[in-house]
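What follows is a single structure, and I will ask about it in a moment.
Complex shown without one protein chain; remaining protein chains in place.
Think of it as A and B in the order they're written, each chain with its own count starting at 1.
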Amino acid sequence: MSTATEAVVTQGRRRRAAKTADYANVRYKRHVGASLRTGVQAIIIVIWCLLPFYWMIVTSFRPVDHTFDTNLLPIPFTWDNYATAFSTELGNHLLRAIGNSLIVGLTTVIVSLIFGVTAAYALARLEFRGKSMLAGIILGASMFPAVALLSPLFQLFTNIGWTGTYQVLIIPSISFALPLTVYTLTSFLREMPWDLEEAARIDGCTRLRAFWQVILPLAAPAVFTTAILAFIASWNEYLIASVLSTDATQTVTVAIAGFTGSQPHQEPYTAVMAAGTIVTLPLVVLVLILQRKIVAGLTAGGVKG
Amino acid sequence: MSSVAQAKAPSRPPTVKRGSQKDRERQTAIWLIIPTIVILALVIGYPIVTAIIESFQKDPGLDPSTGMFNQGGFAGFANYSHFLAQQCGTVTCPPGTNGAAFWTSVGNTFLFTVATVVLETVLGVWMAIIMNRSFRGRAWVRASVLVPWAIPTAVTAKLMLFMFATYGIVNVVLQQQILWLSDPAAARIAIIVSDVWKTTPFMALLILAGLQIIPDEIYEAARVDGASTTQQFFRITLPLIKPALMVAVLFRTLDALRMYDLPAILTGGGPGISTTTLSMLVVSQIRQGFNAAAALSTLTFIIIFLVAFVFVRFLGANVVATQSATKKGEA
Partner (left out) sequence: MKKITITAIGGLALAALALSGCSGGSSGGSGSDNGRGPITFVQGKDNSNIIATLAAQWNKLHPDQKVTVKQQSDKADQQHDDLVQHFQAKSTDYDVVTTDVIWTAEFAAKGWLTPLEGSLKLDTSNLLPATVKTATYQGKLYGGPYASDGGILYYRSDLLKTPPKTWDELMADCSIAKRAHIKCYAGQFAQYEGLTVNFAESVNGAGGEIVKSDGKTPNLETPQALAGLNQLVTGFKDGDIPAENKTFQEEQGRQAFEAGQYLFMRNWPYAYSLAKTDSTSKVKNTVAIAPLVTNSSLGGHNLAISAYSKHKATALDFIKFMESPAVQKQIVLKASLSPVIASLYDDPALVKAAPYLPVLKESILKAVPRPVTPFYPAVTQAIQENAFQAISGTVAPDQALKNMQAAIMSAGSGN
């Protein structure tokens, strides 16, 4: 480049830099104000969400005869409740229950996502008669009270001879997760920029490859969000698990419900709170790990226009 | 605002579908949806069919001579009129029976649904917007927002039972002696508060996913154009998260109409029947006569179906309108 051109370019750069700096200055000031407001609101949200959980943790460290104390810190302090929760002496098998819940939850999420994504693609992208009716049927599965499913399902699975297996827990769990999964993914896939997929297919990709490599990454927030919600829903499911699981396949919700004190009629609040804390922590860790994925934005190039 | 219009309708080139292409699409579509339909048919469809068949049978009656139950017969619509018209045989169902409790529990269910869904939507949108912003420590905010939803319902209910007890922490903080669980209005408030605390994260998470679709440039452009934060919210954010919001609200409503776990453990449906929901009535009826319970489940199903119908038809929660429909401007 000749010196003259260089000078023009540099001058232009400097002018642009000044303008950006000016603009950035104004933005910075507004940004700080907004940051403060955001920060305060964030703190309020965290307190609202965590306060009862804090109470739960505090109670879990109290000795049984101090269950109803109202001081803010657990003094006197004891690890007894955690020992009780984990001990298998009284027949509580919390670790095994956690393992069972993990098996059921992970299988549910994987299968629900596979079935859900395929169904959502068909509903969002393809045209065929009867689509509304099928969508309505899928939605209809969320309209029947779950409590009324217990007896028929118990009889059905007893007849087939599947009592005590994992599939009797997984299959109903999938059916509870599917409607929400399908509908959420459908509504997201509808909003996707389809010209990208069209372009890829014109370039020679199959429909599947175009979908998998182009569209699905853009729908990652929706996919991970529904995965988290489906996993938590399966983790927390109680009714079906209480009826269809046996001692060996018990999930955490059933295990906790079966906690007792050392006397009949005695409510083991502290042990239940300890178990609840134990059972919630893996979910919190899971979300901490995955939370970036649920807010991945539209960062792939060539989309924003 | 042109930038908004741009974002609202991702460009879709017109395609003319030939006959064979349509057939192929239909084939593909069917194979893609069949697995979902099969599982739902097995787990939910079969019990629904069973319930409908059973609801037209009478509950077994007691043979006075032997004291044993024998088969009921055909009941026609008797099980349905038992609840809808409060007919217990030839008299109106007296207080203390499930028949008498039907309309009250419908009212309770709708009260809980409206109150919790409205509150959860408002709070959920607020939380989602905050979680969407970038600030230090937002990972922790997002994780803590999920905590209420992550705790098993049974534990939450026991925790709330504990906190709302006569000498529990809520009364201590409020410096009152409210009998939360034996006063109808207080019990309803306790349930609504507990449910809102527990379920707002569900809404917040779905709405947060919806916020991801909106590119930052739109807000930039709007700010340059001089739009205030409120204007940005109502003119940009709200319309663009509408699809995700509608799905979240729809499913939350369907779940709230089937509420069971929380009131069952927290108040047991009492005091009286002031917190009994339809699902709780079904459970109680199953213990007393399962044919009438089948009718009650079917009634609940129909009620929920009507609510969903209103949603989809009038509030625009239709998620299956596709390219061509969008092109025609229907959706």
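Heads up, the rule we're going with is that contacts are C-beta pairs under 8 Å (C-beta built on N, C-alpha and C of every residue); 3 or more make two chains touch, one makes a residue touch a chain.
These numbers were taken from a predicted model, which means no experiment stands behind them.
Within the set A:74, A:136, A:258 or A:282, the residue that contacts the chain not displayed is A:258. Mapped onto chain A, the interface with the missing chain covers residues 63, 65-66, 68, 89-91, 128-130, 133, 150-151, 154-156, 158-161, 163, 242-243, 247, 257-258, 260-267. Within chain B, the residues in touch with the undisplayed chain are 26, 30, 37, 41, 45-46, 49-50, 59-62, 66-69, 82, 88-89, 91, 93-100, 165-166, 179-182, 268-273, 284, 286-289.
What we mean here is this: only the chains that are shown with their structure count from here on.
Chain A makes touch with chain B in their complex at residues 34-35, 38-39, 41-42, 45-46, 48-50, 52-53, 55-56, 59, 68, 70, 115-116, 118-119, 121-129, 131-132, 134-135, 137-149, 151-153, 156, 171-172, 174-175, 178-180, 182-184, 186-188, 190-195, 198, 207, 221-222, 225, 228-229, 232, 235-236, 238-239, 252-253, 256-257, 267, 269, 272-273, 275-276, 279-280, 283-284, 287-288, 291-292, 294-298, 304-305. Here chain B touches chain A in the complex through residues 6, 10-13, 17, 22, 25-26, 28-30, 32-33, 35-37, 39-40, 42-48, 50-51, 126-127, 130-133, 135, 137-156, 158-160, 162-163, 165, 167-169, 172, 197, 201-202, 205-206, 208-209, 212-213, 215, 217, 243-244, 246-247, 250-251, 254-255, 258, 260-261, 278-279, 282-283, 286, 290, 293-294, 297, 300-301, 304-305, 308, 312, 318-324, 326, going by the rule given at the top.
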